[in-house]
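Here's a structure for you.
All protein chains but one are shown at their positions in the complex.
Read from first to last, the chains carry the letters A, B, C, D and E; within each, the first residue is number 1.
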């Protein structure tokens, strides 16, 4: 038996969906809800909803750091690892949390000698593509 | 001939030493000055002083982000890469720039699911060892 | 207010301590309990106990993979990342879950051309040091 | 003179091609044979055939671990490093060796907190794309 | 006020553009000049031109290593990190500096067991795609 079956924390899940909707837009939040419905139907909700619940619903709401700090932390993490999908989401989160584009660009510039130009160069391309999508 | 010989930017170098002294303490700043004197003597000042000048003297003083943000960026970079010596310096810089120990601990906690428990666990040990040294 | 204060899942926490005790020994389990007591006293239990609860108490008990498979997964993760403390714990977990030393040695050998000799060489040293401690 | 010219181990090479054919399909095996013929013609067979011979022909047949364990090891390696082409091949190998899709999905889920959500998220996308190709 | 505004080293910048033009072609050099003009117009020249100036204009001209050695160093760095855009530029630089395609291919082959087949395999694909573009 699954030890955690049916054990999604509904309060965290709702908070996660709400923050996704505010930061990433309706499409992202609705996609997460659709995955949730499908997962409930096939019995994998404990796994499928984990990121929404634990990352967007729990971690980002803890009071020890404000949302702008938390978004900056994730932004740097994703740049250093060069992880495209997370970086795109977390740039949107950063903009929502109050970081300006100039601050994000400067973050990339500052990081270059610490994680390497080859990494920040590709991260910069991802970020500029996202800006273009937002402005389209 | 070295294309950059004699080309250390003295203003940035002095600013770097000053910030190192304030954030890392006299021992670290004096060690950097001693390396500087030795490097001038053997003709490698352009290489040896580069980090003091460009990182501590130039980058950390740019106005696009405040020092607390910049310290947080470096802190996350070092945790994700698990680089001990840089992490120790940048935790000291973070404390100098206004981050509290509780905020640094929370940064480690938030990062765990994004860069992995095995990494944040060892980073946490390094940070706690540094706290113990500071408190000794 | 902390959204998760007091919210440790006691069932998962107890399962985590039990598995730590079986795989890592009494010292490791008792240290985790001591950290737990201290964390309850200073209000950081939600953060401090997270790994015990979520990793040792929840994830490793899910029925979709048996414990030997899960230990092998963690072993490979730690070797590829070369994370010493996690590797030491997860070698102990692997031995507890039924992997033999010959299988662990072969895992290192197989991984060499996939993650690089320099990494498996240092991981091998860590593993042999642990074997020596166990045999002492 | 090349110290290893003409030195491909034919028994291992044949075993490698056979396992590639069984796990990856005729197209992959025939492509490897075509590279082999071209390499023999231009004198680079010792280099070009090395992966077929040493990885598919030698390592995966060693008796110290069964093929399911070996496939799981490679799967985890590729997820942690997020290497797309190897991951695709090794998911196919894993399915051939008896891992189910549910077990592969659970491997991704288990790894998330150990190597980071941003990595397992992109790996999951690669895996689901491959499933869709297999089902098409 | 930006501490470095107007502080681009024109000699290094010109040397960087010249080397980019020789190694990467007119399109790359002209694109860098266009970014330079735009950056001067919006006040971000100190940041935007940093890579041209410091990497292509300063570092690659230092006399302590010849250009072929420096290109080989960058080539290996980019392969190990698997950074596509830098790798493409630095393969072009390597060819300009006198490394042959056979030497670049052998570099990939040698690195495989040291940084892992999954990485050199994808790097090899990037390199072969670039060769095809050059030959087209």
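Just so we're on the same page, a residue touches a chain if its C-beta (ideal position, glycine included) is under 8 Å from a C-beta of that chain, and two chains touch if they have at least 3 such contacts.
Small disclaimer: the values here were computed from a predicted structure and weren't measured.
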{"item": "Given B:29, B:86 or B:112, the one touching the chain that is not displayed", "value": "B:86"}
{"item": "Contacting the left-out chain in the complete assembly, out of E:70, E:92 or E:121", "value": "E:70"}
{"item": "On chain B, residues whose C-beta touches the chain left out of the figure", "value": "47, 50-51, 55, 77-78, 81, 83-87"}
{"item": "Where the unshown chain meets chain C, residue by residue", "value": "82, 105-106, 109, 112, 116-119, 121-122, 125"}
{"item": "On chain A, residues whose C-beta touches the chain left out of the figure", "value": "112-118"}
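Following the convention adopted for this analysis, only the chains that are shown with their structure count from here on.
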{"item": "Smallest number of contact steps required from chain B to reach chain D", "value": "1"}
{"item": "Greatest separation from chain D - chain, by CA centre", "value": "B"}
{"item": "Distance-to-centre winner among chains (Cα means, whole assembly as reference)", "value": "A"}
{"item": "Same or different residue numbers at the chain C/chain E copy interface, by half rule", "value": "same"}
{"item": "Averaged-CA centre spacing for the pair chain E and chain A, given as whole angstrom", "value": "31"}
{"item": "Gap in Å, rounded to a whole number, between the CA centres of chain B and chain A", "value": "28"}
{"item": "Junction residues of chain E, two or more chains touched", "value": "112, 116-118"}
